[in-house]
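Excluded from the complex is one protein chain; the other protein chains are retained at their positions.
Note that the chains are named A and B in the order they appear, and that numbering of residues resets to 1 at the start of each chain.
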Amino acid sequence: MSMAIAAERPQATAEERCEYTLRLADTSLVAGQRLAEWLGHGPALEEDLALGNIALDLIGQARLLLALAGRIEGRGRDEDALAFWRDAAQFRNVSLAEQPNGDFGHTIVRQCLLDAWQLETYASLAGSADTELADIAKKAAKECRYHWRYSAGWLVRLGDGTEESHRRVSEAVQDLWRFTDELLTPDALDARMAECGIAPPAAAVRERWEQRVAAALREAKLPCPVHQHYPWHGKRGVHTEALGHLLATLQHLPRAHPGVSW
Amino acid sequence: MYTQALDSAGSAAPQGEADEDGRLERFQARIDRDEKIEPKDWMPEDYRQTLIRQIAQHAHSEIVGMLPEGNWITRAPSLRRKVVLIAKVQDEGGHGMYLYSAAETLGVSRTTLIEQLLSGRAKYSSIFNYPTLTWADIGAIGWLVDGAAIMNQIPLCRCSYGPYARAMVRICKEESFHQRQGYELMLALARGSAAQRAMAQDALNRWWWPSLMMFGPSDAHSVHTAQSMRWKIKRFSNDELRQKFISVTVPQAQYLGLTVPDPELRWDEAAQHYRAGPINWSEFHAVLKGDGPCNRERLAARREAHEAGRWVREAAAAYAEKHGAGAVPARSG
Partner (left out) sequence: MNEDWVLYEVFIRSRSGLEHKHVGSLHAADARMAIEHARDTYTRRQEGVSLWVVRSSEIVASDPEEADALFEPARDKVYRHPTFYAIPDEVKNL
């Protein structure tokens, strides 16, 4: 009897599951909000449409995940309550997602680094012990595969395009690389979720992410920067200054009119 | 949407060229038989120019039209409203693309058309030079502006030029959700708090007259109507379409409990429809000339996107030059 119990996986608490789900949800939401800023301002009409599609996928993922987090939490908060009524310190997105768009190259680099991580994470989560999360992840993995295809294609074109595009995109890689540490280094919650069979082991995600990103950088003729330790952790609510502004825009209208429907 | 019948420069005399071998006559006969004219078919130069001008204005309107609504994407008050708005603005970009493609079949490149827009020489629908000041404006645009657009566009699905007609079929099909989402949004506000209702009324006040102007100058002053009707580029007059819009929209406003901002609006018992008071055409012409509330901002935003995107377009072209047109960047991904 005691043997059987010992062989079973540890069970995550509702609080832990909610917290972990919010990391995924908020990352998709914040990245989707950023990409949506491009609509009407892209370098070609076709890119406006492409970025819009990716934004729609990401916000769609966020809605499913926020709703799931709300159910796990059990306090009656729905997707909008979670999206519009939490402050920055309660957001759990990785800091990379909240970084401002900058120029198109900067956005592409941010998306590349993030898409590779989301793709590998969701692909692994498709086998999660949390079946509700697994169902969302299966859908999200397909979407992220396309997002990666789009952003990696552009990374290569820009890296191996003109002198100017090469310079711009290498600056963006240098600028954003510090935010990848948070993606790849597990904290206590990541480790706990892996132990419970809910999240993939961080080492596996890291290895596949590094292979994927290194191959794209090589083809783009861009050097792969050295690992940098990153001191902030959006996934624990310690964000950069950028998130406050993003949320001020995102949340102001419902907060100006509490208690109504839209 | 967003075609608008505009008076613009261009020869209005269709019979300028000599009718060698009765080509003009045969062309008109094809149109009279409701045959479609296709890109490589012979067509009178004036027909081609009229179409290029109209399709380009329509395309520019879609692209500029992304801006006032795009203005609220980051601030949509629920995630559902946010995805709907993104999808709608994205559709408008798609519609601009379909239309630029249709114009390109007439032998003018998208680059040329966009240069005309950015230099301020090309026109686009006056409606997009009005600001979106509150969230209710997003509802008003969907309900009124897309509503007016649909009235204008449905007849264009039967336009004599094949590529334009086919683009319009696709556009009309895709746009069927645009007006409904706008009305649904207005309904939520009309049934909401006092502040929300005030927001909805204010939006109707600001968008009503500009929406009526979208149908273009009154028939008495429209230069192109007669010839365009003969060529089946246009099928109803500006005033006919405007009246149709007023007739269907006034009861919709009443259902919302909102007041149409026209003290002279009255029910015409004989005609069995509502009649609007006089339109302020000097405002319309001022906005078209560039003196509307947001003309400068709209063009500046388009120019900025175009300039800021130049290095990106150049890089992609340079990459293709190096690696061949069949290049597949990041294939291994």
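Of note:
The working rule: a contact is a pair of C-beta atoms (placed from the backbone, for glycine too) under 8 Å apart; a residue touches a chain by one contact, two chains touch by 3 or more.
Predicted, not measured: the structure shown is a model, and the values here were computed from it.
Of A:Thr27, A:Asn53 or A:Thr180, it is A:Asn53 that touches the chain left out of the display. Checked against the hidden chain, the listed residues B:Glu25, B:Glu38 or B:Asp268 yield one contact partner: B:Glu38. Considering the full assembly, B:Ala320 is the residue among B:Leu133, B:Ile154, B:Leu187 or B:Ala320 that touches the omitted chain.
Residues of chain B that touch the chain left out of view are 38, 40-42, 87, 90-91, 94, 97-98, 101, 104, 109-111, 166-167, 170, 174, 310, 313-314, 316-321, 323, 325-329, 331.
Within chain A, the residues in touch with the undisplayed chain are 44, 46, 49-50, 52-53, 149-150, 153, 157, 162.
Following the convention adopted for this analysis, only the chains that are shown with their structure count from here on.
One simple way to say how far apart two chains are is to compare their mean CA positions; for chain A and chain B this gives 37 Å. Residue ranges on chain B touching chain A, taken from their complex, read 63, 66-67, 70, 73-83, 86-87, 89-90, 93-94, 96-97, 100, 135, 185, 188-189, 192-193, 195-196, 301, 304-305, 308-316, 318-319, 322-323, 329-330, 332-333. Interface of chain A with chain B (complex): residues 29, 33, 36-37, 39-49, 52-53, 55-56, 59-60, 62-63, 66, 79-80, 83-84, 103-105, 148-149, 152-158, 160-162, 164-165, 168, 212, 215-216, 219, 249-250, 252-254, 257, 259-262.
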